[in-house]
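Left out: one protein chain. Kept in place: all the others.
Chains here go by letter, A and B, matching the order in which they are written, and residues are numbered from 1 within each.
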Amino acid sequence: MTSSKNFSITVRAWRQAGPREPGKMVSYGVKDVSPNMSFLEMLDVLNDELLKKGEPPIAFESDCREGICGCCGLVVNGDVHGPDEHSTVCQLHMRRFRDGDVVTVEPWRVKSFPVLKDLVVDRGALDRIIQAGGFVSINTGAAPDANSIPVEKDRAEEAMDAAACIGCGACVASCPNGAAMLFTGAKISQLALLPQGGPERARRALEMVAAMDKEGFGNCTNEYECEAVCPKDVKVANIARMNREFLLANLVSKR
Amino acid sequence: MDITFLKRFITTSIGRKAVMAVSGLLLGGFMVVHLAENLLLFRGEAAYNGWVDLLLSNPVTPFLEVGLLFIFIAHIITGVWVRIEDFLNAPRGYEARKWQGGRTIGSATMLYTAAAILAYLAYHLLTFRFVDHSMGFYQMVTAAFRNPAFVTIYIAGSAALALHLSHGMQSAFQTLGLTHPKYTPFIKLGGLLTAVSMLGFALISVYFLLNIDLKTAEAGYQVTVIR
Partner (left out) sequence: MKLDANIPAGPIEKKWDAHKFDLKLVNPNNRRKYDVLIIGSGLAGASAAAALGEQGYNVKVFTLHDSPRRAHSIAAQGGINAAKNYPNDGDSVWRLFHDTVKGGDYRAREANVYRLAQISNQIIDHCAAIGVPFAREYGGQLSNRSFGGAQLSRTFYARGQTGQQLLLGAYSAMMRQVAAGTVTVFPRREMVDLVVKNGRARGVTVRNLVTGDLEAYSGHAVLLCTGGYANVFYLSTMAANCNVSAAWAAYKRGAGFANPCFTQIHPTCIPRSGEHQSKLTLMSESLRNDGRVWVPKAKGDKRLPHEIPDEERDYFLERRYPAFGNLVPRDIASRAAKTVVDSGCGVGPNGQSVYLDFRDSIKRKGEDKIRAEYGNLFDMYYQITDENGYKAPMRIYPAPHYTMGGLWVDYNLMTTVPGLFSLGEANFSDHGANRLGASALMQGLADGFFIAPSTVAGYLGATKFDPATTLDKEFGESAAYVQERVNRLLAVKGQKTPSELHRQLGNVMWNDVGMARSEGALKKALKKIPEIREEFWKNVCVSGADKDLNQTLEKAWKVADFLEFSELFVRDALERRESCGGHFREESCTPEGEAKRDDANFSHAAVWEYQGEGKEAQLHKEELKFEHIKMAERSYK
């Protein structure tokens, strides 16, 4: 309930001044934490205090703060996106913590996502994977009537399940190998399931996997940590579908 | 005749894994057959040696052996390759790190169980394959199985194999894209059963270690009645 008592915690956060600077964990006390605060609001409060003391605030990313934009992404006490299942860290609330807790906050630590500052990383590699083929090649104005291509309801739902990906990078951050298979698989799946994506299926699978490899992401060892942390509950069946698409594409490809 | 496509295929993350998966499934299949062969030990000397003779007299067998060797090498190369890349790409430096439910003991120890299996395989070949077979295969195997030190290694090897396959079998299907909401649970169960069945090797050795075959014979049972 909204009336629980406020408490104090210690935040141990990763501080790194720039991409090429060394970083370290630094501890800060945060008093008067309301259980109704979101985790990021707690960091806001801490940052305002740091600012007033003349210390640099902790840089972290967030935007919508309702779990859909994919901006935020922190490892809290070793949990990617915090301890709540299938949610982003912006949806985590302080009622999950107790008085006196020490809370470690770290950025995604992935080779392909270099740290820019503190908890801010560069996830541009994900955009480059999409640009390799995560689209349907049709020009604006060239589309037939939307109902002229029927889509089986179950397939549309499955495509939607895959399309729910918010591109936060949690799957990569949680993967023991730093692989982006769930991200790439979700997009390949979405467009493979819909008839609109049909003509480019083979090319898309080949190009997107190539782009993914080029960005230096790891291999999939099918341990499914990605599925466990995905805020949108995107399933590893999408990785299997990507594998299928890719293997078939290779088999029939004339190259 | 241009085979650069193969090179291109195997240098992709998924292609490499596919080779690893196919070779793994074949090796897993081989292990199941091998277990079935070993079960013949229960039927006594005649049955077992009879099968071995049949096998060795078949002119195709040496080719199969070479094939098996190639599959095994392919599995090792792709496996090590994947492992090295993953080691290089793995998220590094988390001060606190929790696994959130996907990882299993089997999946986290693949490299170690692989090494154990390799070591065990070498030992296995040295004790059974590249030795003098004049005493007869049944005698050779059961003699080894009555040695506690050998059985200990044998049990450890089977356990490593079981652990390896507990992740490996279902993983191979996933890698090859052979999943389906209806059938995948059965595939996973099948993989698990295959893994567990690897303990059968251990069981056979324990059976002989404890001299159960002799005891049952003494008790007046004919071991060979199991037909």
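Here is the rule we use: a residue touches a chain if its C-beta (ideal position, glycine included) is under 8 Å from a C-beta of that chain, and two chains touch if they have at least 3 such contacts.
Everything numeric in this text was worked out from a predicted model, so none of it was measured.
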Omitted chain - touching chains that are shown: A
Full-complex contact with the absent chain, from A:V89, A:V103, A:V120 or A:L182: A:V120
Residue of A:C71, A:V89, A:A173 or A:M242 touching the missing chain in the full complex: A:C71
On subunit A, residues whose C-beta touches the chain left out of the figure: 1-3, 18, 34-38, 40-42, 44-45, 47-48, 51-52, 54-57, 59, 61-66, 68-71, 84, 87, 91, 93, 95, 116-117, 120, 122-124, 126-127, 130-147, 149-153, 156-157, 159-160, 163-164, 166-167, 190-191, 194, 196-197
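One rule holds in what follows: only the chains that are shown with their structure count from here on.
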Chain centre separation in whole Å, for subunit B relative to subunit A (CA means): 37
Subunit A contact footprint on subunit B (complex, rising order): 5, 8-9, 12-18, 82, 85-86, 88-104, 107-108, 110, 167, 170-171, 174-179, 181, 184
Touch list for subunit A against partner subunit B, complex: 12, 14, 25, 75, 77-80, 104, 106, 108-112, 172-179, 181, 209-210, 212-213, 216-229, 236-237, 239-247, 250, 253, 255
